[in-house]
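Omission of a single protein chain aside, the complex is shown with its protein chains in their original locations.
Moving on to chain A:
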């Protein structure tokens, strides 16, 4: 076959307590577009960080061979000097600097006396912009550009560094269809010019359209590398590779007996707060008493955005749609109104959005329902402690005292504090966003048990999760979300990881 530009051999990378990558190997041929696929958390980004030197030599085991020579990178600068440029999902442009300044940031065009030669800078920038097909004045500030054009500026910046290997992490995740098509077109042209490209993507239709080979990663291991010119390299084939995990009997049993509908949203739409695109697009779903409903979606599908925009419009703008509780439409335009209507939302990022880490367990548990503990604005501190103690026992929160600072607890116990806090608001529907992220297996089991107990009491629960086995193990029904749209609703007895993943990667039907 054609010669190999990059080979990563047996890469193993360990974080405290977690093996993020285990003997991952990947070979990228010169001048190809090589896609990397995998579920959230499969290890794709970690692999790219190893490659670009974010994780320096020595922090992992294995070998990186570039152009037949082993290389050792100790930082981004090292890898860039070898022609490897990575473009992250979150663009790294300085908003108030001009396009040209951004392109040459850290790599300035110097003239006499070490001063920046602006004429040459702007002339070079114009040339690079033409290459990526962006008709903009190089002196206009980046902030004036849409996200799609900013992406092109990033690529122009990469080209200015004489890139050999361009790595794109979810390049089209934030783009609309037109911009996506334009970007893919550009990647094809760059390939024809001999630039090799690694692309991480969740969008399987894009991968099948553009990639020459695809490597599938699962749970930190390479599953397989597919030659995309082969006839059987279909989306279904990739999906099988991505999800081929076993579900063990890890989930506590539960009698499923759903009752009346508790919560329903209709035609829910929300726009990104700053960008011109919908993050949730006409979503409708419902959940009944005593039922666990899952929401499955890949990174950027709009799961958290959906939940947060429903929960008192905590995210997004120009939100439209209707919320029904027990069949009656309710107003939940603020978090307080949402809570009063019996909606609770436990965030996926408990440290940033869920807990006051410098306050004690007791105050965190009471914080969303202080009204229940107070009369005329005065908090009954003893009652508060009693409630906290009750939660500590019910939830089995491991702490010597409820006066302990929450920041000192383990992740699993912090999550139990979050759950306690929301249960104390006495909600009818609980939206749990990644309830088991970053906590150990024992604590996970406990969280599942708690969820089952709640459902048995007749609460309605919505679980958002990146782990399909978790959804299959916990839920009665699963909705799939892709690009802000509900693409499917599957009863759990009919759901498999494969059919869910197919729905999760289903794009809007495009012309072309």
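Methods note: contacts are C-beta pairs under 8 Å (C-beta built on N, C-alpha and C of every residue); 3 or more make two chains touch, one makes a residue touch a chain; residues count from 1.
Operating definition for what follows: contacts and distances are computed from a predicted model.
Comparing "Deoxyribose-phosphate aldolase", "MrpA C-terminal/MbhD domain-containing protein", "Xylose transport system permease protein XylH" or "ATP phosphoribosyltransferase regulatory subunit" against the UniProt entry of the hidden chain yields the protein name "Xylose transport system permease protein XylH". Within the complete assembly, A:385 is the residue of A:91, A:319 or A:385 that touches the hidden chain. The missing chain, though absent from the display, is touched by one residue of A:92, A:130, A:143 or A:359; that residue is A:359. Where chain A meets the missing chain, the touching residues are 15, 17-18, 20, 40-41, 43, 45-46, 49, 219-220, 245, 247-248, 250, 299, 311-312, 314, 334-336, 338-339, 345, 347, 352-359, 363, 366-368, 370-371, 374, 377-379, 381-382, 385-386, 389, 396-401, 403-405, 407-410, 412-413, 421, 437, 440-446, 466-467, 469-470.
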